[in-house]
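The complex is shown incomplete by one protein chain, all other protein chains being positioned as in the whole.
Each chain carries a letter (A, B and C) given by its place in the written order, and its residues are counted from 1.
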Amino acid sequence: MKAPASTAVYFRVTGGLFLLLALTVSLAFVDMGPLNIVVAMTIAVVKALLVVLYFMHVKSADGVTRAAACAGVLWLIVMVALTLSDFLTRT
Amino acid sequence: MGEHRIPVAHQFDDSVQQRSAATLGMWIFLATEVLFFGGMVLAYAVYRVLNPEAFARASRVQNILLGGINTAVLLTSSCTMALAVHAAQHGQRRRSVICLLSTMFLGLAFLVIKGVEYAEKLHEHLVPGIDFRYAGADAGAAQLYFILYFLLTGFHALHLTIGIGLLAVLAVRSALGYFSAEYSNPVEVAGLYWHFVDIVWIFLYPLIYLIQAYR
Amino acid sequence: MMHGFPIFPPAASTTAHQVDALFTGLLIMTVFFSGLIFFCITFFAIRYREGSKASRANARSEHLPLELAWMIIPLGISFVFYVWASTLFAKMHVAPPDATEIYVVGKQWMWKIQHQQGNREINELHVPAGRPVKLIMTSQDVIHSFFVPAFRIKQDVLPGRYSTEWFQATTPGVYHFFCSQFCGTSHASMIGDVIVMEPSQYERWLAGESTGTPMASSGEQLFRQFGCATCHQANNTGRGPSLVGLMGSRVALEGGGAVVADREYVQESILNPAAKIVRGYRPLMPVFRNQLTADQVSQLIEYIRSLGGSPVAAEGSTQ
Partner (left out) sequence: MSPHSITTHDHYLNAGYGVRSWLLTTDHKRIAILYMISITFFFFIGGFFAFLMRMELLTPDGDLVSAETYNKLFSMHGITMVWFFLIPSIPSVLGNFLVPLMVGARDLAFPRLNLLSWYIYVAGGLFTLAAMIFGGVDTGWTFYTPFSSTYAHSNVIPVVIGIFILGFSSILTALNFIVTIHTMRAPGLTWFRLPLFIWAMYATSIILVLATPVLAITLAMLGVERIFGVGLFDPALGGDPLLFQHLFWFYSHPAVYIMILPAMGVVSEVITCFARKKVFGYKFMAFSLLAIASVGFLVWGHHMFVSGQSAYAGMVFSALSFIVAIPSAVKVFNWAATLYKGSISYHTPVLYGFGFIGLFTIGGLTGLFLASIAVDVHVHDTYFVIAHFHYIMVGGAVMGYLGGIHYWWPKMTGRLYPEGWAKFAALVLFVGFNLTFFPQFILGYLGMPRRYHVYPPEFQVLNVLSSAGATILGIGYLIPFVYLIWSLRHGKNAGANPWRASGLEWQTTSPPPVNNFEETPVVTGEPYTYAEEESPGG
């Protein structure tokens, strides 16, 4: 949980986030069919990971914090996946 | 309040225990928040799977530029928030206050831009429940898109507003010297909350604005 | 016949006894395991009561093989029952293709039933014994559920959707049916009787009580009455697509994508035409949501089915 000595890492991460933002917007204008949503979500996950790991210091956090950070997302995935298992298999 | 006296509540053994309790508490709270937004995300996922075309068409009324600017604003605010925490942890009171105030300012800017977008929707009769009129063929499914748009962004804006309030209190306390290099826990915990609100938006932007920008 | 203490309701369909068999299997398993637990607790509680002389030598508080045993054995038993129940369900779920189709509409608080031949009844359902019958059900307001205990079947009836269930009655007689999904004030009076008749008797009943107009013909009348034929011309020259051979076919849509024209699609296209527009046509059709009852929509669907189409149409949606 300790903050790094230098603030340089925050500026680098912010720069990365802006690049990814530009990337996701420009790729949204390319017709990739069903891949558009996959690409957009992948970029969003990378952005979120940057924020979680560096801004929220999970990179240097203990196991409990990491578990808590994962739990909500994991449960959300379970909820969406099992619900869609109904909607996608309706006949 | 003494500059280096760390307030430890009676139930804790020491400030280390207090700090890890507060941090873990916030993380668990954020886990509940994920599921809270998750309910709406699930509704969004189901209805988008059922009505892919309608969602794509409805999303075209969104202003990708304003949404993009807002994303940039929030990303920047996360950076200033991280800097505020960093400054607080190193006992740099002045820097910490300035960073907190800039974070608040960016949060407010986000809300203003969001307000402009809401006003446009209201003007164009795109607010379900308030004289909703939609020119496209599939008004029913489009209405679902707009309800979910308002629910998701509305709850997000509510969280942001709470965050701004939180930062205001912290900025005042910072200025009054409540925090020090040894005791900056409230700022850290508020930072976690702020970053979470940012992450929610990171997902909302492509889900709401960028469904079919290429058409 | 209901005197004394019946445990099983009358079993009057081909699958009822199979459900009862599964139920009995579960019952035996339950009696065995709860008996085992009750016995252990009682026996231990008495034998090892405080101050008793029973030996406590070598008492242990862990035993890995035992733990594994009481994980693996229940897992195996669960697996057996899962497979048993699921195969039976799969059989109960899919109706035979030659089933007699009867339309059911649930509304607060009655069941309206329409036979293909045009007979209509309320809170009564006449069916032949020995022939599969498929109920095609929809709701006009909230969710209902069509439950016939004697047939061991139940299926929720949803607004905006057609759900189905089927049975083959075995024994002539009168059996209850209930609405089993809470639907408002008079939920408990949304009940009726299934009257199972010998097939010959059933034919006579159909002929005798008939309103004279088969569903498809009523649908045809509605089709003319509401001016549908003006646009939906058989030779595809109208402003709307031809409906001949529509049922069960794949329909390409405006804006990409395609759907199979089943009952839900036709129902949606009548009630809310703009939801899916056939490729090459414009959204001109008026909305019939508040002009047609669920019964009438079913009649129109039967009419469109009578115009031909692939056999898939008869299936409609299976759930």
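Simple rule for what comes next: contacts are C-beta pairs under 8 Å (C-beta built on N, C-alpha and C of every residue); 3 or more make two chains touch, one makes a residue touch a chain.
Just so we're clear, the structure is a prediction, and the values are computed from it rather than from any experiment.
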Chains in view touching the one left out: A, B, C
Contact partner of the left-out chain, one of C:Leu158, C:Met215, C:Cys228 or C:Met247: C:Leu158
Missing-chain contacts mapped onto chain B: 9-13, 17, 20-21, 24-25, 28-29, 31-33, 35-40, 42-43, 46-47, 50-51, 128-130, 132, 138, 140-141, 143-144, 147, 151
Where the unshown chain meets chain C, residue by residue: 2, 5-9, 18-19, 22-23, 26, 29-30, 33-34, 37-38, 40-41, 44-45, 48-51, 54-56, 58-63, 66-67, 70-71, 74-75, 78-79, 81-82, 84-86, 88-90, 92-93, 108, 141-143, 145, 147, 149-150, 152-156, 158-161, 163, 176, 178-189, 191, 272, 275, 289, 318-319
In chain A, positions touching the absent partner: 64, 71-72, 75, 78-79, 82-83, 85-87, 89-91
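Please note the rule applied: only the chains that are shown with their structure count from here on.
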Of B-C and A-B, whichever chain pair has more C-beta contact pairs: A-B
Averaged-CA centre spacing for the pair chain C and chain B, given as whole angstrom: 45
Interchain centroid distance [CA atoms averaged], chain A/chain B, Å: 15
Complex interface listing, chain A residues touching chain B: 1, 3-4, 7, 10-11, 13-14, 17-18, 21, 24-25, 28-31, 36-37, 40-41, 43-44, 47-48, 51-52, 54-56, 64-65, 68-69, 71-73, 75-76, 79-80, 83-84, 87-88
Residues on chain B engaged by chain C in the complex (per definition of touch): 52-53, 57, 137-141
Complex contacts: residues of chain B adjacent to chain A: 19-20, 23-24, 27-28, 30-35, 38, 41-42, 45-46, 49-50, 64, 68, 71-72, 75-76, 78-79, 81-83, 85-86, 89-90, 188, 191-192, 195-196, 198-199, 202-203, 205-207, 210-215
